[in-house]
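Note that one protein chain of the assembly has been removed; the remaining protein chains are unaltered in position.
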Amino acid sequence: MSLPYLLVEQAVRAGLLEDLGRAGDITSDAVIPAGSRANCALVARDAGVVAGLDFARTSFALIDPSIDFTVFMPDGTRLSPGDVIATISGPARGILSGERVALNFLGHLSGIATATRGIADAIAHTKARITCTRKTMPGLRFAQKYAVRCGGGSNHRYGLDDAILIKDNHVAIAGGIRQVLQAAKKAAGHLVKIELEVDSMAQLAEALDEGVDVILLDNFNTDMLREAVAMIGGRAICEASGRISPATAPAIAETGVDYLSAGWLTHTVRVLDIGLDFNS
Amino acid sequence: MSLPYLLVEQAVRAGLLEDLGRAGDITSDAVIPAGSRANCALVARDAGVVAGLDFARTSFALIDPSIDFTVFMPDGTRLSPGDVIATISGPARGILSGERVALNFLGHLSGIATATRGIADAIAHTKARITCTRKTMPGLRFAQKYAVRCGGGSNHRYGLDDAILIKDNHVAIAGGIRQVLQAAKKAAGHLVKIELEVDSMAQLAEALDEGVDVILLDNFNTDMLREAVAMIGGRAICEASGRISPATAPAIAETGVDYLSAGWLTHTVRVLDIGLDFNS
Amino acid sequence: MSLPYLLVEQAVRAGLLEDLGRAGDITSDAVIPAGSRANCALVARDAGVVAGLDFARTSFALIDPSIDFTVFMPDGTRLSPGDVIATISGPARGILSGERVALNFLGHLSGIATATRGIADAIAHTKARITCTRKTMPGLRFAQKYAVRCGGGSNHRYGLDDAILIKDNHVAIAGGIRQVLQAAKKAAGHLVKIELEVDSMAQLAEALDEGVDVILLDNFNTDMLREAVAMIGGRAICEASGRISPATAPAIAETGVDYLSAGWLTHTVRVLDIGLDFNS
Amino acid sequence: MSLPYLLVEQAVRAGLLEDLGRAGDITSDAVIPAGSRANCALVARDAGVVAGLDFARTSFALIDPSIDFTVFMPDGTRLSPGDVIATISGPARGILSGERVALNFLGHLSGIATATRGIADAIAHTKARITCTRKTMPGLRFAQKYAVRCGGGSNHRYGLDDAILIKDNHVAIAGGIRQVLQAAKKAAGHLVKIELEVDSMAQLAEALDEGVDVILLDNFNTDMLREAVAMIGGRAICEASGRISPATAPAIAETGVDYLSAGWLTHTVRVLDIGLDFNS
Amino acid sequence: MSLPYLLVEQAVRAGLLEDLGRAGDITSDAVIPAGSRANCALVARDAGVVAGLDFARTSFALIDPSIDFTVFMPDGTRLSPGDVIATISGPARGILSGERVALNFLGHLSGIATATRGIADAIAHTKARITCTRKTMPGLRFAQKYAVRCGGGSNHRYGLDDAILIKDNHVAIAGGIRQVLQAAKKAAGHLVKIELEVDSMAQLAEALDEGVDVILLDNFNTDMLREAVAMIGGRAICEASGRISPATAPAIAETGVDYLSAGWLTHTVRVLDIGLDFNS
Partner (left out) sequence: MSLPYLLVEQAVRAGLLEDLGRAGDITSDAVIPAGSRANCALVARDAGVVAGLDFARTSFALIDPSIDFTVFMPDGTRLSPGDVIATISGPARGILSGERVALNFLGHLSGIATATRGIADAIAHTKARITCTRKTMPGLRFAQKYAVRCGGGSNHRYGLDDAILIKDNHVAIAGGIRQVLQAAKKAAGHLVKIELEVDSMAQLAEALDEGVDVILLDNFNTDMLREAVAMIGGRAICEASGRISPATAPAIAETGVDYLSAGWLTHTVRVLDIGLDFNS
């Protein structure tokens, strides 16, 4: 589980500049003596899965490279309340100035990893995997998708350009399953997969007849999913979406679909409560 | 309720470039005929408060300036399921290419506005107001804070640089209430307010004695809040934080505090379900 | 054939800022009277295929939005010497200031389209298609890949992140065909294709046994290619690379491979001679 | 021969971000064990002149600062096939991730240096020097011009702003040699040179009479060049352009001109084949 | 006195890129031998207060990180002619290349600190403080405001967004003191101060009646200032602006106002003469 440092640095730099504004941390500058040092610990206050430690480390390093950041529980680790994820020591001003941006990344990304792990665990007895969507926070997609992987999930396409996904509106405007699939195949390079959303068994049959890499079944109930999986018969990867939760996921996964996709993994994120304890 | 276009454009441009990647919308390019046009409506699927229409408008305009975007329910309007918020018409390819980024902004920001409105309504019978924190999505703070205003909330400071907020860790490191307040007053310009977090009635008394603009009472129960409000006696603005929800907010507000601040308004956001309906 | 305007604008803006430097076009400012107008034509001086007209249009528009740019031969059109591709009219200063950047984009991208078309024509009697690589000019990849499409070619992956391509060095370091393919499948999302470069029939057999989307055969002669195609038997897409030229391409394509990939399409580009004629 | 690091870093960063996309090197992440190390050599596969080693070094350093990069043949060195230009050692993932961008810069810039050196050698028996133009790859001009210097060439102006170059179209629009030269002299600062393109001996005579720093003779044959050089008689620097090749350059240079300028040095570049060999 | 490194680096990088242009320091590259080293001293040529050493240090460090920069007189120190502020040693080329940008920052910011100190000293016998405005050099505001602090001054708001300042034009357009103050209070968050410019004692009375944090008295003479201070009676902070100079400041400050604000501190700056002596 790793991300190129260039991407992490770019995002953290933007976050810090937004927070530092035009005058920097005027509180710490005013009240913390210049030479003060602090020893701190990143501590889980709730159970979950950690993600985003490179973002946290970089939040401090870009403020003051002399701050030490030692990780005990790397990204992807399951956390219990009280677990010490990492320790941070160095100039107190720098730690206080970087704290909020570090925690904003860490809490949000760990929240995504935790939610993803919840579904992944719920369907671990099946072959199905949980995957995310493009319903992400603008500017943070690469980080959110990384967090999904930290939680045991798989990634859907990263943008409009790295895979073809033909949705119901495309079909409606363009005029028919066969027609859109043929147009898509003609345009797609040989390293681009094609996915098609179908609304009915009739559409599914037409798609399979024409051939497609992945079928998206949106809001099918489990009976319909089972029927669709049978009709597909391994000729395409099968992705189910709609109403995925820890409670519903097992039954959906047991229908035999290959992937469950859930937009809320990245669009409705519950922060994981991670705190920075001073003088631990 | 408005935001400078320069800020909106910068954020939307980043969101679009992230989604378009290096090849653009290869699906719509492949399957939608070049001349196709579409008429669409942004429709509320759930009740809430809308926020972010400038972001949505700009998502389409930066893709294709010929797309028409007409607003019926401006930012801050309360929505019922089925309400048509805006209509969009123009080249189908452009609408399909901009749809996801537009909805990502709109759903997230409306989610914030809706949650804020929930608290604002719950405390409307008091003088207290709901306010946000710096627990935001990196890079999107200005947009999230705007959404809080759309929901009837008030904004806390925007960054480390526009107000002094002395938290418990500052006090612990720097050595005492009186000392930090004096240092803060010496450093602060005459247009910068000073807020202090206190842990106890003793600290509060010391702070009031020294003088401060705003007092932050974190995780005080309602009895303690009432006592603190009485002790403050109008000599400082009083902000309560911790465990704010639609259920708890009324009792907290009724203690006489001036502001309730809640990090979850921006760090744990439930997307508001807004859809883009294509009308053939 | 189209590219998002946001991407085009970003590249053209960088090219113009590089050329304008800190003082702009000091020659035209000095010698061309402020009110002078010019009517010009973009004229092919050689045979080829045009690509990059949006870049040319934008080069003038960002200098002076009042410059008219009318296209007669859109991207992808075959050109004969003397063909008028577009006409440009407006303030002479602006046209002269934008000319070089416009022609730099247009000549380079048309050169790529022309070379690609040369191979595409040579293999038109087969099912094979010509495709490019990641051997591109840093910063201009998206534009070069677009030019390949304008020339009738297909695109390989756009970067390190949108498909898995396991090369000989990966296999050597990681320890074996089966091992790398299994690791790749475990990591890949369901919309990511996996390609493997093989050096021998033995490796090919092992790969097919394990299963893979695309096989890359580098520097195989036509006999070996034919043998490999037979062994693959439709179980994977087959891409041949190495020594692709208009002369060699037909024989290679006739072996039954699906794709011919050539780095020189984008790394060793012969500019297409397109001139800007001023008509007094 | 050196370039400011700030310029190199900016260009390499853009190249890497383009290649890493939103997910980074998914192949190496998937198949190369985290701890693997590699020792590699940059090896010339063809004869030429090397240029761009700072770009290559930075391509690896920005991915992983722990990668060692030791140069044996610095920029400007003549290469024979098999020469080891530099060695690279460190984490295998980082080396594999940075390889393509490093080689894209190195092959392209070395190709320019090699072509330039070919002309420089061909005219070494004369006083003439070879120089480049503004026909460059947008965004890469500073790097291409540096490569020309590495090949023994000289640089023409860098942009529209650092010298005045009055071309035939300027003269045609503005109305006459004398007029444009006087306007140019009036506008030019005392550290800006003025060059004029002339079409005929009559224009040349008029220009010399008025006075100018540099004369550009485009597509003059050698007899005409000799005649022009005689007429100039040292009163201006004399630059010849058009149809410059290793074969034609000696005769052109022997006419006594001071500079030969060739657009193809930077617009039609043949990559120099440099490979990265992994040594187990 | 400190500034976040991220802000300093961003500004210095822009300054260096502007100065290095597309070819870097062609003079030092041409005439200074590659191995030359230099020992230099930043020396005050005039009396004043130093500000901007982090900008100077970074100007050299971004050119060549091996340049040593040792500070003897940190920002805020009073300088006498001949004082050695810092010593710089390292590769001569790098020092010569970074010299101009370093001195441009240092001379300008020290000029601001010096002027500010002049006023601060002149009013040191009063409780009043000197403060700056938003009349700054675009892009350099954060640096200029920092220099004001180095000179013993205080900062006014940093932008349009961190405090409310209602000027005469706002009142004229919006219709009255009471109305604008009520609107401002309704909009302002609890950490935002409100300042109002008044033209007359009548307006002042109305403002005090309504309540406001800060009163701005522009171009009031000392008698009027004294009268206003008396009327305010501690109910608001009192800021005087207009015609502030070392000569006029004492009398203005002695009227009892809290702040003197002067636009010329940042808009009409006399550079402090600081030189870089080689081989000291």
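Read from first to last, the chains carry the letters A, B, C, D and E; within each, the first residue is number 1.
Note that a contact is a pair of C-beta atoms (placed from the backbone, for glycine too) under 8 Å apart; a residue touches a chain by one contact, two chains touch by 3 or more.
Just so it is clear, the model here is predicted, and its values are computed rather than measured.
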Shown chains touched by the chain that is not drawn here: A, B, C, D, E
Residue, one of E:88, E:128, E:148 or E:165, that touches the chain absent here: E:165
Residue among E:67, E:120 or E:140 that touches the chain left out of view: E:140
Touch residues of subunit E, complete complex, unshown partner: 11-12, 14-15, 18-33, 36, 38, 92, 96-97, 100-101, 103-105, 107-108, 111, 134-142, 158-162, 164-166, 169-170, 172-174, 179-180, 183-184, 186-188, 192, 263-264, 267-271, 278-279
Residues in subunit A touching the chain absent from view: 18, 21-22
Hidden partner interface residues of subunit B, rising order: 2-7, 10, 141-142, 145, 155, 158-159, 162
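Assume only the chains that are shown with their structure count from here on.
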Joint neighbours of subunit D and subunit B, given as chain labels: A, C, E
Subunit E and subunit A - chains in contact with each: B, C, D
Which of B-E and C-E has more C-beta contact pairs: B-E
Most distant chain from subunit D, judged by the mean position of its C-alpha atoms: B
Intercentroid distance (Cα basis), subunit D paired with subunit A, Å: 44
Residue list for subunit A, restricted to those that touch at least two other chains: 20-25, 29, 97, 141-142, 155, 158-159, 161-162, 165, 192
